[in-house]
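Here we show just some of the chains, and they stay where they sit in the whole.
Chain lettering (A and B) follows the sequence in which the chains are written, and residue indices restart at 1 in each chain.
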Amino acid sequence: MRIEAKLEALGLVLPEALKTPGMRLPFAPVRIRGNRAYISGHGPQNLDGTITGPLGKVGEEVSQEQANQAARLTALAILGSLKRALGDLDRVTAWLRVFGMVNSAPGFTQQPAVINGFSDLILELYGEEAGQHARSAVGMAGLPLGMPVEIEAEVEIAV
Amino acid sequence: MRIEAKLEALGLVLPEALKTPGMRLPFAPVRIRGNRAYISGHGPQNLDGTITGPLGKVGEEVSQEQANQAARLTALAILGSLKRALGDLDRVTAWLRVFGMVNSAPGFTQQPAVINGFSDLILELYGEEAGQHARSAVGMAGLPLGMPVEIEAEVEIAV
(Lines give C-alpha, C1' and ligand atoms only; values in the text may rest on other atoms or scores of the structure.)
Protein backbone atom coordinates (compact mmCIF):
# COMPACT_ATOMS: atom_id res chain seq x y z
CA MET A 1 0.00 0.00 0.00
CA ARG A 2 2.86 2.39 -0.80
CA ILE A 3 0.80 4.64 -3.06
CA GLU A 4 -1.96 4.99 -0.49
CA ALA A 5 0.60 5.83 2.18
CA LYS A 6 1.93 8.57 -0.09
CA LEU A 7 -1.57 9.91 -0.67
CA GLU A 8 -2.13 10.03 3.07
CA ALA A 9 1.21 11.75 3.63
CA LEU A 10 0.14 14.39 1.10
CA GLY A 11 -3.19 14.79 2.86
CA LEU A 12 -5.09 13.61 -0.23
CA VAL A 13 -8.34 11.63 -0.07
CA LEU A 14 -9.83 9.64 -2.94
CA PRO A 15 -13.44 10.44 -3.86
CA GLU A 16 -16.28 7.93 -3.88
CA ALA A 17 -17.52 6.39 -7.13
CA LEU A 18 -18.90 8.83 -9.69
CA LYS A 19 -22.45 10.01 -9.07
CA THR A 20 -24.27 11.69 -11.97
CA PRO A 21 -27.93 12.04 -10.99
CA GLY A 22 -30.16 11.75 -14.04
CA MET A 23 -27.34 10.66 -16.36
CA ARG A 24 -27.09 6.95 -17.22
CA LEU A 25 -23.54 5.66 -17.78
CA PRO A 26 -23.77 2.01 -18.91
CA PHE A 27 -20.05 1.21 -18.89
CA ALA A 28 -17.22 0.44 -16.49
CA PRO A 29 -15.01 3.11 -14.89
CA VAL A 30 -12.10 0.67 -15.35
CA ARG A 31 -12.02 -2.28 -17.75
CA ILE A 32 -9.44 -4.92 -16.85
CA ARG A 33 -8.13 -7.56 -19.21
CA GLY A 34 -4.90 -9.46 -18.67
CA ASN A 35 -2.22 -7.01 -17.59
CA ARG A 36 -4.00 -3.95 -18.91
CA ALA A 37 -6.53 -1.63 -17.30
CA TYR A 38 -8.42 0.72 -19.62
CA ILE A 39 -9.67 3.76 -17.74
CA SER A 40 -12.85 5.55 -18.84
CA GLY A 41 -12.92 9.30 -19.20
CA HIS A 42 -13.05 10.85 -15.71
CA GLY A 43 -13.57 14.41 -14.52
CA PRO A 44 -13.00 16.33 -11.28
CA GLN A 45 -15.11 14.96 -8.42
CA ASN A 46 -16.15 15.99 -4.95
CA LEU A 47 -15.43 13.48 -2.19
CA ASP A 48 -19.06 12.24 -2.39
CA GLY A 49 -18.54 11.33 -6.07
CA THR A 50 -20.48 14.21 -7.67
CA ILE A 51 -18.80 16.34 -10.32
CA THR A 52 -17.20 19.43 -8.84
CA GLY A 53 -17.12 22.94 -10.28
CA PRO A 54 -16.23 25.36 -11.61
CA LEU A 55 -17.82 24.19 -14.87
CA GLY A 56 -17.43 25.72 -18.31
CA LYS A 57 -14.83 26.49 -20.92
CA VAL A 58 -11.21 26.97 -19.92
CA GLY A 59 -10.11 30.43 -20.95
CA GLU A 60 -13.60 31.83 -20.30
CA GLU A 61 -15.62 30.64 -17.27
CA VAL A 62 -12.72 28.59 -15.89
CA SER A 63 -9.18 29.92 -15.48
CA GLN A 64 -6.06 27.99 -16.47
CA GLU A 65 -5.15 27.62 -12.77
CA GLN A 66 -8.63 26.33 -11.87
CA ALA A 67 -8.42 23.86 -14.76
CA ASN A 68 -4.99 22.66 -13.60
CA GLN A 69 -6.55 21.98 -10.20
CA ALA A 70 -9.46 20.18 -11.93
CA ALA A 71 -6.92 17.95 -13.69
CA ARG A 72 -5.34 17.15 -10.32
CA LEU A 73 -8.78 16.27 -8.93
CA THR A 74 -9.35 14.12 -12.01
CA ALA A 75 -6.21 12.18 -11.10
CA LEU A 76 -7.70 11.53 -7.66
CA ALA A 77 -10.99 10.43 -9.24
CA ILE A 78 -9.14 7.96 -11.48
CA LEU A 79 -7.10 6.67 -8.54
CA GLY A 80 -10.37 6.16 -6.66
CA SER A 81 -11.74 4.06 -9.54
CA LEU A 82 -8.48 2.11 -9.80
CA LYS A 83 -8.52 1.44 -6.05
CA ARG A 84 -12.04 0.03 -6.28
CA ALA A 85 -11.17 -2.05 -9.38
CA LEU A 86 -7.74 -3.32 -8.30
CA GLY A 87 -7.90 -3.34 -4.50
CA ASP A 88 -4.39 -1.92 -4.18
CA LEU A 89 -3.01 1.03 -6.17
CA ASP A 90 0.45 -0.56 -6.06
CA ARG A 91 -0.83 -3.04 -8.64
CA VAL A 92 -0.40 -0.32 -11.28
CA THR A 93 3.08 -1.19 -12.51
CA ALA A 94 3.28 1.33 -15.35
CA TRP A 95 1.24 4.25 -16.58
CA LEU A 96 1.16 3.98 -20.38
CA ARG A 97 -1.18 6.40 -22.16
CA VAL A 98 -2.87 9.53 -20.84
CA PHE A 99 -5.35 11.40 -23.03
CA GLY A 100 -6.09 14.80 -21.53
CA MET A 101 -9.11 16.70 -22.85
CA VAL A 102 -9.64 20.36 -22.05
CA ASN A 103 -13.01 22.06 -22.67
CA SER A 104 -11.43 24.96 -24.53
CA ALA A 105 -12.66 28.47 -25.22
CA PRO A 106 -11.77 29.92 -28.64
CA GLY A 107 -8.10 30.88 -28.66
CA PHE A 108 -7.09 28.85 -25.59
CA THR A 109 -3.82 27.04 -26.41
CA GLN A 110 -2.36 26.11 -23.00
CA GLN A 111 -3.85 22.62 -22.75
CA PRO A 112 -0.51 21.11 -21.62
CA ALA A 113 -0.30 23.46 -18.61
CA VAL A 114 -3.79 22.29 -17.61
CA ILE A 115 -3.12 18.56 -17.90
CA ASN A 116 0.16 18.97 -15.99
CA GLY A 117 -2.06 18.99 -12.90
CA PHE A 118 -2.70 15.32 -13.64
CA SER A 119 0.80 14.30 -14.76
CA ASP A 120 2.56 16.03 -11.88
CA LEU A 121 0.53 14.16 -9.25
CA ILE A 122 0.88 10.78 -10.98
CA LEU A 123 4.65 11.25 -11.24
CA GLU A 124 4.88 12.37 -7.61
CA LEU A 125 2.99 9.28 -6.48
CA TYR A 126 4.43 6.62 -8.78
CA GLY A 127 7.87 8.02 -9.53
CA GLU A 128 9.68 8.43 -12.84
CA GLU A 129 9.75 4.71 -13.63
CA ALA A 130 6.15 3.53 -13.13
CA GLY A 131 4.61 6.99 -13.39
CA GLN A 132 6.06 7.96 -16.76
CA HIS A 133 3.51 8.06 -19.58
CA ALA A 134 2.79 9.07 -23.16
CA ARG A 135 0.34 11.95 -23.27
CA SER A 136 -1.77 14.22 -25.43
CA ALA A 137 -3.42 17.39 -24.09
CA VAL A 138 -5.96 18.81 -26.51
CA GLY A 139 -8.94 21.14 -26.81
CA MET A 140 -12.51 19.83 -26.98
CA ALA A 141 -15.66 21.61 -28.19
CA GLY A 142 -17.60 20.30 -25.21
CA LEU A 143 -17.51 17.82 -22.35
CA PRO A 144 -20.29 16.09 -20.40
CA LEU A 145 -22.03 18.38 -17.90
CA GLY A 146 -19.72 21.19 -18.94
CA MET A 147 -16.72 19.71 -17.12
CA PRO A 148 -13.54 21.75 -17.81
CA VAL A 149 -11.34 18.63 -18.00
CA GLU A 150 -11.77 14.95 -18.84
CA ILE A 151 -8.97 12.39 -18.87
CA GLU A 152 -8.86 8.78 -20.05
CA ALA A 153 -5.86 6.46 -19.68
CA GLU A 154 -4.38 3.02 -20.06
CA VAL A 155 -2.11 1.40 -17.47
CA GLU A 156 -0.22 -1.85 -17.02
CA ILE A 157 -1.16 -3.85 -13.93
CA ALA A 158 0.30 -6.76 -11.99
CA VAL A 159 -1.88 -9.85 -12.52
CA MET B 1 -22.50 -17.36 -34.79
CA ARG B 2 -24.35 -16.38 -31.60
CA ILE B 3 -23.96 -12.64 -32.11
CA GLU B 4 -25.25 -12.80 -35.67
CA ALA B 5 -28.21 -14.86 -34.52
CA LYS B 6 -28.97 -12.14 -31.97
CA LEU B 7 -28.71 -9.44 -34.62
CA GLU B 8 -31.15 -11.37 -36.81
CA ALA B 9 -33.53 -11.86 -33.90
CA LEU B 10 -33.46 -8.09 -33.37
CA GLY B 11 -34.12 -7.51 -37.07
CA LEU B 12 -30.77 -5.72 -37.47
CA VAL B 13 -28.69 -5.87 -40.66
CA LEU B 14 -25.02 -4.93 -40.92
CA PRO B 15 -24.12 -2.37 -43.58
CA GLU B 16 -21.63 -2.96 -46.39
CA ALA B 17 -18.09 -1.59 -46.20
CA LEU B 18 -17.80 2.20 -45.95
CA LYS B 19 -18.17 4.07 -49.24
CA THR B 20 -16.99 7.69 -49.29
CA PRO B 21 -17.04 8.85 -52.93
CA GLY B 22 -14.27 11.37 -53.55
CA MET B 23 -12.63 10.84 -50.14
CA ARG B 24 -9.49 8.70 -50.01
CA LEU B 25 -9.06 6.70 -46.76
CA PRO B 26 -5.67 4.93 -46.93
CA PHE B 27 -6.01 2.86 -43.76
CA ALA B 28 -7.73 -0.27 -42.44
CA PRO B 29 -11.23 -0.25 -40.87
CA VAL B 30 -9.89 -2.84 -38.42
CA ARG B 31 -6.22 -3.50 -37.61
CA ILE B 32 -5.57 -6.92 -36.08
CA ARG B 33 -2.46 -7.87 -34.18
CA GLY B 34 -2.25 -10.80 -31.80
CA ASN B 35 -5.34 -10.84 -29.62
CA ARG B 36 -6.20 -7.22 -30.22
CA ALA B 37 -8.30 -5.53 -32.88
CA TYR B 38 -7.97 -1.75 -33.21
CA ILE B 39 -11.08 -0.26 -34.79
CA SER B 40 -10.85 2.92 -36.88
CA GLY B 41 -13.27 5.77 -36.31
CA HIS B 42 -16.64 4.82 -37.81
CA GLY B 43 -19.83 6.79 -38.36
CA PRO B 44 -23.47 5.96 -39.10
CA GLN B 45 -23.88 4.17 -42.43
CA ASN B 46 -26.67 3.23 -44.79
CA LEU B 47 -26.88 -0.46 -45.73
CA ASP B 48 -24.98 0.27 -48.98
CA GLY B 49 -22.04 1.64 -46.97
CA THR B 50 -22.56 5.35 -47.61
CA ILE B 51 -22.72 7.73 -44.65
CA THR B 52 -26.28 8.36 -43.53
CA GLY B 53 -27.83 11.63 -42.35
CA PRO B 54 -28.89 13.73 -40.69
CA LEU B 55 -25.51 15.49 -40.76
CA GLY B 56 -24.41 18.43 -38.66
CA LYS B 57 -23.86 19.48 -35.08
CA VAL B 58 -25.72 17.75 -32.28
CA GLY B 59 -27.76 20.34 -30.40
CA GLU B 60 -28.34 22.33 -33.60
CA GLU B 61 -29.03 20.52 -36.91
CA VAL B 62 -29.18 17.10 -35.24
CA SER B 63 -31.25 16.34 -32.13
CA GLN B 64 -29.98 14.33 -29.17
CA GLU B 65 -32.38 11.51 -30.09
CA GLN B 66 -31.23 11.48 -33.71
CA ALA B 67 -27.62 11.40 -32.53
CA ASN B 68 -28.37 8.49 -30.19
CA GLN B 69 -29.76 6.62 -33.19
CA ALA B 70 -26.63 7.58 -35.19
CA ALA B 71 -24.49 6.06 -32.42
CA ARG B 72 -26.53 2.86 -32.67
CA LEU B 73 -26.01 2.82 -36.44
CA THR B 74 -22.30 3.38 -35.81
CA ALA B 75 -22.29 0.21 -33.69
CA LEU B 76 -23.75 -1.68 -36.65
CA ALA B 77 -21.13 -0.16 -38.98
CA ILE B 78 -18.35 -1.30 -36.64
CA LEU B 79 -19.87 -4.76 -36.33
CA GLY B 80 -19.96 -4.92 -40.14
CA SER B 81 -16.24 -4.10 -40.29
CA LEU B 82 -15.47 -6.62 -37.54
CA LYS B 83 -17.47 -9.30 -39.37
CA ARG B 84 -15.46 -8.73 -42.55
CA ALA B 85 -12.15 -8.67 -40.63
CA LEU B 86 -12.77 -11.59 -38.26
CA GLY B 87 -15.25 -13.79 -40.13
CA ASP B 88 -17.31 -14.42 -36.99
CA LEU B 89 -18.41 -11.75 -34.51
CA ASP B 90 -18.21 -14.32 -31.71
CA ARG B 91 -14.42 -13.96 -31.98
CA VAL B 92 -14.70 -10.69 -30.04
CA THR B 93 -14.09 -11.98 -26.52
CA ALA B 94 -14.05 -8.61 -24.75
CA TRP B 95 -14.82 -5.02 -25.61
CA LEU B 96 -12.09 -2.91 -24.01
CA ARG B 97 -12.08 0.77 -24.97
CA VAL B 98 -14.75 2.84 -26.66
CA PHE B 99 -14.04 6.45 -27.63
CA GLY B 100 -17.25 8.22 -28.56
CA MET B 101 -17.00 11.54 -30.37
CA VAL B 102 -20.00 13.81 -30.75
CA ASN B 103 -19.99 16.72 -33.23
CA SER B 104 -21.19 19.21 -30.63
CA ALA B 105 -22.94 22.54 -30.97
CA PRO B 106 -21.90 25.23 -28.44
CA GLY B 107 -23.45 24.42 -25.08
CA PHE B 108 -24.28 20.77 -25.82
CA THR B 109 -23.24 18.68 -22.80
CA GLN B 110 -25.20 15.42 -23.16
CA GLN B 111 -22.54 13.46 -25.03
CA PRO B 112 -23.01 10.39 -22.78
CA ALA B 113 -26.73 10.14 -23.67
CA VAL B 114 -25.73 10.15 -27.35
CA ILE B 115 -23.06 7.45 -27.10
CA ASN B 116 -25.40 5.28 -25.00
CA GLY B 117 -26.92 4.35 -28.38
CA PHE B 118 -23.67 2.50 -29.05
CA SER B 119 -23.05 1.04 -25.59
CA ASP B 120 -26.61 -0.21 -25.12
CA LEU B 121 -26.55 -2.23 -28.33
CA ILE B 122 -23.08 -3.70 -27.68
CA LEU B 123 -24.14 -4.73 -24.17
CA GLU B 124 -27.41 -6.21 -25.47
CA LEU B 125 -25.51 -8.28 -28.03
CA TYR B 126 -22.43 -9.33 -26.05
CA GLY B 127 -23.77 -9.29 -22.49
CA GLU B 128 -22.29 -7.78 -19.35
CA GLU B 129 -19.14 -9.90 -19.41
CA ALA B 130 -17.78 -9.56 -22.95
CA GLY B 131 -19.69 -6.39 -23.76
CA GLN B 132 -18.49 -4.30 -20.83
CA HIS B 133 -16.08 -1.51 -21.78
CA ALA B 134 -14.25 1.61 -20.67
CA ARG B 135 -15.62 4.67 -22.43
CA SER B 136 -15.29 8.38 -23.03
CA ALA B 137 -18.04 10.45 -24.70
CA VAL B 138 -16.84 13.91 -25.67
CA GLY B 139 -17.57 16.92 -27.88
CA MET B 140 -15.67 17.55 -31.11
CA ALA B 141 -15.36 20.78 -33.12
CA GLY B 142 -15.95 18.88 -36.35
CA LEU B 143 -16.11 15.41 -37.87
CA PRO B 144 -15.50 14.18 -41.42
CA LEU B 145 -18.35 14.97 -43.82
CA GLY B 146 -20.23 16.60 -40.95
CA MET B 147 -21.12 13.29 -39.31
CA PRO B 148 -22.85 13.83 -35.94
CA VAL B 149 -21.06 10.89 -34.31
CA GLU B 150 -17.78 9.01 -34.77
CA ILE B 151 -16.61 6.12 -32.59
CA GLU B 152 -13.31 4.26 -32.41
CA ALA B 153 -12.63 1.23 -30.22
CA GLU B 154 -10.29 -1.53 -29.17
CA VAL B 155 -11.41 -5.11 -28.53
CA GLU B 156 -9.86 -8.40 -27.48
CA ILE B 157 -10.25 -11.24 -29.97
CA ALA B 158 -9.82 -15.01 -29.91
CA VAL B 159 -6.77 -15.97 -31.98
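One rule holds for everything that comes next: a contact is a pair of C-beta atoms (placed from the backbone, for glycine too) under 8 Å apart; a residue touches a chain by one contact, two chains touch by 3 or more.
None of these values were measured; they are calculated from a predicted model.
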(message) Whole-complex copy count for this homo-oligomer, where the file places 2 chains?
(response) 3
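Convention: only the chains that are shown with their structure count from here on.
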(request) Please work out the Cα centroid separation of subunit A and subunit B, and write it as a whole number of Å. (result) 25
(request) Using the touch definition up top, name the residues of subunit A that touch subunit B in the complex. (result) 20, 23-31, 33, 36, 38-41, 99, 101, 103, 139-146, 150, 152, 154
(request) Sort out for me which residues of subunit B touch subunit A in the complex. (result) 94-99, 102, 104, 106-113, 116, 119-120, 123, 132-141, 154, 156
